[in-house]
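With one protein chain removed, the remaining protein chains of the complex are shown where they sit.
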Amino acid sequence: MRARTLFGLSLSLALIFSMLLSACATPTAPPATEAPKTEAPATEAPATEPAKTEAPATEPAKTEAAQPEAKKYEIAVVVKLTGIPWFNTMEKGVKRAAEELGVNAYQTGHTTDDPAQQAKVIEDLIAKGVDALCVVPNDAKSLEPVFKKAKDKGIIIITHESPDQVGNDYDLELIDNKKFGEHNLDMLVKFMGDSGEFAVYVGSLTVPAHNMWADAALAYAKEKYPNLKQVGDRYPVSEKVDDARKQTLDLIKAYPDLKGILAFGSQGPIGAAQALQEKGLADKIAVVGTVLPSQALPYLKDGSLKHGTLWNPADAGYGMVWLAKYLLDGNKVTDGMDVAGLGKATLKDRVLVIDAALDITKENAESLGF
Amino acid sequence: MRRLWKYQETYVALVIVLLSCAITLLNPNFLTLENLFDLLKSYTFLGILSIGVLFVLISGGIDISFTAVATVAVYTTMYVTLQHGGNIATVLLMSAAIGAGLGLINAVIIHFFNIPSIITTIATLNVYYGLLTVFSGGTWLYNMPEWFRRFAETNVISLVNPDGVPYGLSVIPLIWFAVILAAWVILHYTMLGRGIYALGGNLASAQRTGFNILALHLFVYSFMGLLAGIAGVVEVMLAQRVATNSMVGKELDVIAAVVLGGASLTGGVGTLWGTLLGVALVGIIGNGLTLMRISSYWYNVFIGLVIIVSVGVSAYRRKLQRRRKMSVEVE
Partner (left out) sequence: MAQPFLSMKNISKRYAGVQALDRVDFEVAYGEIHCLVGENGSGKSTLIKIISGAVQPDPGGIIEIDGERFHDYHSIDAIRKGIEVIYQDLSLFPNLSVAENIALSEILAAGDRFVNWRAVHEIARRAMARIGVRLPLDELVGEISIADQQLVAICRALTRDVRLVIMDEPTASLTHREVEALFGVVRDLQSKGIATLFVSHKLNEVFQIAERVTVLRDGRNIGCFPAQELNDRKLTELMTGKQLEYSHYVPVKLPEQPLLEVQHLSLRGNFRDITFQLHAGEILGITGLLGSGRTELALALFGVNPAQSGEIRINGRPARIRSVQDAVRLGIGYVPENRLTQGLVSQQSVSRNIVLTILERLINRLRLIDHRAVRDTVKRWIDQLSIRVPSPEAPVQTLSGGNQQRVVLAKWIAIQPRILILDGPTIGIDVAAKSAIHNIIRDLARRGLGIMMISDEIPEVYHNCNRVLVMHKGRIVAEFDTAHISEEDIQQCINQLS
């Protein structure tokens, strides 16, 4: 009796705990748009303090022109979670914007991707009195109340990767989801040919962005390349190199005629390439997908990874701060305007889309610098 | 023969055999040396960690922190190695030593402050992992040294499959085999090993019998740490990058494999043989589902069912046995 109770107790403890952990072990993948978070709150850890700079905004500086030295706009960028390569790169763009645009811009966030913690960080910033907030939301819905609070105080709100956001001023997207998915498929076809079997990897079956791209790619394939055949369903392995590698090894045996792998999620292409490299099958199977250039470089070089795609998170960081200052200066956003030198933007329902998708090849991977 | 049916190991083995037959029928590629070699390489990481967890569970404790230990150990090791150079031996030794050290800290806290191991290791997991996040800033390490990459690609047996593609037994599972051998000798042929069983079976008796409980605790948790350090290196060999967050979160997978193999969360019970079967079952399920071309949406359902079947049957038999013991001889 007692032994069994203990067993149950410890097992459930272990279970609960691992659930807690899964929250902090999640993605390095290109972050999703408005991921509905189902995980339990993540383990607490002290938030890394943003570099606190002076110049508290004493009054809402809505229409005031920038006065150099005397008053800089304070623009806070809140990311999903700190301490992963993707957002480390984004921070570089934020810092560049701070220098070049003469604003007090900095990046902050919580160490876990818990929506509640993110809301708390934002609340603290509102209390501190920032002029603008640039947010990469973990969960669009759960931020609506704090956004409303910010709005009431006259704070400008820019979001990224959250096209359906309510309560913000504008959302900035650096890729067009549909085009991005289609482009990836085109690249796959370029390397595997327009017929044969291919597999699709995503981070998990609940990451909206990855699945949006996969939807677009698969619909496009059906229409344009009828001889392509997807094997199995989407494999949820793209968040860990290890999982993607194992999955690829298994797929090679399950589908001996496999010719291509399309992987959304930054670790998926790496794991697939690693497996092909080990098996010496780089010539037989083409891997295309979203990658971080510096991690992908060796695989691009030896040919086990054919082509990478992504957008530059530094550009996103820069773009958001630029847009915030643009609005603080009292300018109006219009369709077809140029954003931060990143390209022309289309405006639709407060969503600004710039097609700034990057192609990552062995030639440019090193020079991209992230 | 009848005694065999008392052990969960027997049922897990049976499930493995049945599952293997089913998979082979649907896809003969399953029962090939190539697939076996690939599986061994892929599951070396889980396999090494599972042995450490087995030791901790037998001793009556539990360790949650080992993934953080593995991450800290291998991150520090590769960081130093990328700056100062090294070779495969220094990498393995250094990572193992750091892991053992962190494990030792766990043991000291558990033993001297008498805090339950689950609480202690939950706390140290956060401390270890948190410190790593602070000091690394989340930066990943790419561009592993050439010699490191070459070692990971070394095969000790090289063969060619019918399609003309070369394959082989990687050097990586050899690390696992060495750990298995060491663990087997320790558990069965040393008083240290028997002491770990005794400790998990009955702490008070172990004390009275004259076992050095402190020494046993120190050994068990630092051995777990040492294996975590080695497993961390194995993970990096397979992925060729050091990520700060790729291992933390896999604790339950490892513990589940060990428990599946018959080890008890209440201590004292568990065999090396069973743990290997548990890891094998986990590996075969993952591999087999793809080979059987089952939709990925069904994976979790399937894994859960297999666990229930393999653990449930033996648990049910034990229950029946207890009930039989209770009954009375009636005239």
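Think of it as A and B in the order they're written, each chain with its own count starting at 1.
The definition used in the following text is that a residue touches a chain if its C-beta (ideal position, glycine included) is under 8 Å from a C-beta of that chain, and two chains touch if they have at least 3 such contacts.
Computed from a predicted structure; not experimentally measured.
Of B:N87, B:S158 or B:T190, it is B:T190 that touches the chain left out of the display. For the chain left out of this panel, the touching residue among B:L216, B:V269, B:I285 or B:I307 is B:V269.
Touch with the chain that is not drawn comes from one residue among B:A89, B:A204 or B:L320, which is B:A204.
Residue positions on chain B in contact with the hidden chain: 188-194, 197-198, 200-202, 204-206, 208-211, 268-269, 326-331, in rising order.
In this section, only the chains that are shown with their structure count from here on.
In terms of their C-alpha centroids, the spacing between chain A and chain B amounts to 33 Å. Of all residues in chain B, those touching chain A in their complex are 27, 29-30, 32, 34-35, 38, 42, 45, 62, 64, 118, 122, 125-126, 129-130, 133-134, 136-140, 142-143, 153, 163, 165-167, 235, 238-241, 243-246, 248-252, 255, 259, 264-266, 286-287, 290-293, 295-297.
On the side of chain A, the complex with chain B involves touching residues 3, 6-7, 10-11, 13-15, 17-18, 21-22, 24-26, 28, 43, 45-46, 48, 82-85, 87-88, 111, 205, 231-236, 240-242, 245-247, 249-251, 253-256, 267, 270-271, 274, 277-281, 294-295, 297-298.
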